[in-house]
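Excluded from the complex is one protein chain; the other protein chains are retained at their positions.
What follows is subunit A.
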Amino acid sequence: MQLFDPKAPGTLIPVLNLDESEVQRQMTVCNACRYCEGFCAVFPAMTRRLEFSQADIHYLANLCHNCGACLHACQYAAPHEFAINVPKAMAKVRLDTYAEYAWPQAMGTLYRRNGLTLALASGAGLALFLCLTLMMMGNLFTAMPGGNLYGIFPHNTLALMFGAVFGFAVLALAIGVRRFWRNVSPVEASREQTTSAALEASANVATLKYLDGGHGEGCNNADDRFTLWRRRFHHFTFYGFMLCFAATGVATLYHFLLGWSAPYPVLSVPVMLGIVGGFGLLVGPAGLLWLNLRRNAEHGDEQQKPMDRGFIALLFLVSASGLALLAFRESMALGLLLAIHLGLVMAFFLTMPYSKFAHGIFRSAALLKYSIEKRQPNPINAASD
């Protein structure tokens, strides 16, 4: 192994931690084998390198979708002494990168016990809004004519509270991903290349290209069989979330631009978007949880299950409480349901930069880098000459 020479020009090479060293070890084996090149973006990206620096390792770890294909196809997986398990090694580093790039950095420690973080945030959110409801109304069982929830909390109060928290979450994520992007040192590319790379990366994100197994039959879940259900349930979740987000956005526009105040009828745009999105956000997380419970124990990092499941559960509860609120908005339960829903949404927003939510941001950045990089000439032309 070539040792670091302090006299050599250039910047200091960061020392790798245990998880990163393991990825480096495994990538060295994989780079000498390359059988998995057709599965996903990780392996073609790997073949552009002979050595794996910390930046490369962070990039590859976030490029990995933990689909499991390479593990089941691996001639070097345990019980082989090389004990190659790329999804697991990548998952461990991935969590390290979420924590390391979190902003403010001290908050990154919330990833260490993320299930607990989500539970505490949810508890705090619930407590806050239950107390607020009690303070405002004197009880938790208040009906409002026409389901007018702004009779309990004024619109502008909610908009300010949630707007501020959401704004902070977006800022924290943006700073985090910017630091990640700078550290993984994106290659220089022309504007034209960047545009086409951005289009390709967006399509890869929107379609979850790399959960298709490379052959279109899907990824692995319980064993070496392929399934498209993980991709489908993720689509339900992602697009359900986006529709709910769109519902809120449209409602906000209605309120501030058009002066139309909630509650809106069921057949209005925001409510329809919310219903369809909410349905997706029930089916998706429920399906993902079902798959997660049946997931092969060798996939990914067992210790991250609380983070994954906690996030899935929170999404499910946000959606379920939102739909319940809609269904019972004209009953006595309005006050209680509103407090529960707002508490959970608040917990979701608060933890956005410190939960599984970050995976989408970091992975999208890694996919963009991959799309840019593959448009450059390959610096390594091993054996192709």
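As a convention for this text, a residue touches a chain if its C-beta (ideal position, glycine included) is under 8 Å from a C-beta of that chain, and two chains touch if they have at least 3 such contacts; residues count from 1.
The definition used in the following text is that contacts and distances are computed from a predicted model.
*Asks:* From the names "Phosphoenolpyruvate synthase", "ABC transporter permease", "Heme exporter protein B" or "FAD-dependent tricarballylate dehydrogenase TcuA", which one matches the UniProt record for the unseen chain?
*Replies:* "FAD-dependent tricarballylate dehydrogenase TcuA"
*Asks:* Using the touch definition up top, pick the residue from A:V23, A:V42, A:A61 or A:C74 that touches the left-out chain.
*Replies:* Within the whole complex, the residue contacting the unshown chain is A:C74.
*Asks:* Which of A:A32, A:A106, A:L258 or A:A297 touches the chain that is not shown?
*Replies:* Touches the omitted chain: A:A32.
*Asks:* Counting contacts across the full complex, list the positions on subunit A that touch the omitted chain.
*Replies:* 1-2, 28-29, 31-39, 44, 47, 50, 69-70, 72-76, 78-82, 214-215, 217, 224-225, 378-385
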